[in-house]
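The complex is shown incomplete by one protein chain, all other protein chains being positioned as in the whole.
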């Protein structure tokens, strides 16, 4: 109830602070006999890992995950899976000065107000370091999906950096591996590189928009009326650090449309299956998946860690100015991509298990 | 787990179909000795009630709520509160033709796929009629907030109809009672009236954007990291029928900002309290309320019930065309305003109780 | 979280006080397309109904249940099922004198201490009247079991009245319908009749032991390690009014046994299935059902409503004496039988759905 877990039937519970000895989680509800190795998880952790290029924070950690339980001879056993990552590059001294000074836009002040204490080192529990465990849980969720919904795939991309959106007509998934931004538009990626270099060198930061698409989603996932699939996705995405908005399908643009423009018409296909002629709905109607691509976008704010001094207060009630000199991400939206994919995977795995728990009879 | 409830400590569970004998809910977790009458709930139900002007569906029901338990001699007793509203204007015949025909953009087809059966009359469980129970629960949540967080107030407004946004500089809460749109901008309201009349007469529909603001929210609500206050609000709002996007504070606009632009600086006030100089964050940092105004916006799609025939399929696998002739809402965003307020109230009441359950020691 | 619901995937939430306008519940998680009528539920409510003979309270209510939602044309729809029973025989005046006087052994005083208010009429929320909704939910759980685990049957019996236990060698299920005690031993039933008449006429009361047996339970139900099937059954049974003890299989007697005596040996049957040679374990090992008969016993205390004056206190802090003159049950264990059966059914339905949610892969 104090908010450290996600999901109901596929559920994970995390612990750990940025500069404590380790972070970890327990993943619960995984069916038995699913193949799972540490390498399956490491693959996705490496995608999220910082310090891989000049556009992400230079904190360098191997983020080597250990499976402590729930897997035997390469297969899940149906029992809870314990995961652990030791923190190795903690450099506590970097953060000594924020002990008594609240960085504007960070969680420092509210944690102090709420709890009367906080592990201030590196942001403690509010650090994006926690998202490593989301990615680890997401890797396991993907294995569950592979086993129970073969053909389902999840891929995220960055579609806007600061004010610069991609050209959607140029979308090419193959481009993602050609740039450090998960950008599906080669031309935009090129422009972003220069743009972000300027931001980075000036010690500033910028926001972005991430889009996650799931294909091959079975029809019928979602638990109306309060755990609609879109409601749970909104919850999942908005729980990611720095996210300020979530939309499904046309999202906010749908507010400007007429019923005629927004209609996703249906036809019978030659294969006897229903086809939708468009996907304004983003793959969800009435809170239930339609089998179309599931399309979710999230707005990520710029990190508050910038070189320009900003007004703030300290623990003693003095007015102070704060600027951030150390390593940081100029555009945290980049690293939000694998995290958002992971949260999509966990949400779908949870709803897949939920759908099994309420079978329809013949 | 099948999705008919909302909240954890302040929790309500609803039941009922559009054209069944009644709808109802159980509200659980309400502290004892809070004054509560049916009139307290009816007040908000009347705000949501359809048929009050030409811009909402002409279904006419008194929506008279009965309290069946949990209140004794005008005070809550700490036990579960049962609420019931009988359905009186059911006109089942209106809907006979949709028994075997799936309306595009509605939940008809996915419910049939998921469950293999559905109460098709009036949309059954997927009908917006269910939102009456959200409003009823929200009224009780407000009483909880009145008792435990006096000074907290919640107010929603419509800030965009189709492509027409209000002028935010003209925002005047007092205008809400002067127009049928919960519009805080008198000039926009006037323009919307003509605009929506045209939509309505042509049998079309249009989307909109709703904004809900909570003032006087205590600092420290929210359960990081997965039940952040914004994550739970996103869940709450996205669970409302027809909502396709949710944003907090600057929301999607924040993606285009730099760290400098997005910073909410802090100063010590003369009263010894910290003041924020802006509110890009919408009252939430790190998933925890800052005490500033909580600002949430939701995108509402246009209803799919339109006069223009649209392509669809029927239960036998034939291609058909569907158009909706009966009563319907030309802009469902209007009636989403009291529902969104209710969901805000329930979310805050839940997190208020959660904060009591994890007190900080001296 | 305030305790008005039971179960996780098959879940019901109840409301209502003894002398309020109605009692009701919401049953959630029922798979779609299960046949269900009011008569299916009424059948079991009639078994629990008071006033059927001289050995149960003379309160007379038809206890006619209404299904308000979740069923369409005779089949469940997968949505939440609302149930309602109106209270008709309330006789509030009977209970006026207990407004300010706490009956020893009842929940009056603790409810007042916990909530600072209580609906004192007929015990309010703490009344055994609430168990009607358990029986109603149990009837739906049985339909779920019929559909998903055909062959599973649940039957309760009374095996001890006061100090008088049945002769287990004489156990005959067919005897249950021949006496008003659910007693499987004809001779014991005869003796109990005289015994309880004496108790009843003297205005006294007596305890009893109820045993519930489920046959045909699938192997593999139970969610170790904290939601073991026996742990959830213990929870279910101990939540019934007046129950003070729960045991599985040999229960407390097992504490006196050696490992040799307690061993349930296993042999391969001619049909290729494993057979157990005894059932000390009561059908559960390691928290998981073995497929043997599930055997649960519960100790029911005597009701505190007796004619003999007992020392107590009143709301003003005076010492008083309390005796109960009105209608009451001389042996509440009798009516606990259908309630315990219902709780067994609900627990098994819940775990059956849980087992579906965590399938083992090939």
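In order of appearance the chains are A, B and C, and numbering begins at 1 in each one.
Heads up, the rule we're going with is that contacts are C-beta pairs under 8 Å (C-beta built on N, C-alpha and C of every residue); 3 or more make two chains touch, one makes a residue touch a chain.
Because the structure is predicted, anything quoted here is derived from the model rather than measured.
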Touching the left-out chain: which of C:237, C:294 or C:334? C:237
Given C:36, C:132, C:166 or C:300, the residue that touches the chain left out of view is C:300
Given C:98, C:139, C:213 or C:246, the residue that touches the chain left out of view is C:246
Can you name the residues of chain A that touch the chain not displayed here? 1-2, 4-5, 8-9, 11, 13-17, 20-26, 28-30, 32-33, 66, 68-70, 72, 75, 77-82, 84, 114-119, 124-125
Logged for chain B, residues touching the omitted partner chain are 1, 9, 29-34, 78-79, 147-148, 224, 353-354, 356-362
Suppose we count only contacts with the excluded chain; which residues of chain C make the list? 1-6, 8-9, 14, 102, 104-107, 109-111, 113-117, 125-126, 130, 160, 162-163, 199, 204-209, 219-220, 222-228, 230-239, 241, 243-268, 272, 274, 277, 280-282, 285-290, 299-306, 308, 310-313, 317-319, 333, 354-355, 357-358, 360-362
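Please note the rule applied: only the chains that are shown with their structure count from here on.
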How many angstrom lie between the centres of chain A and chain B, each centre taken as the mean Cα position? 26
Could you state the distance in Å from the CA-based centre of chain B to that of chain C? 39
Listed in rising order, chain A residues that touch 2 or more other chains are 1, 9, 224, 354, 357-358, 360-362
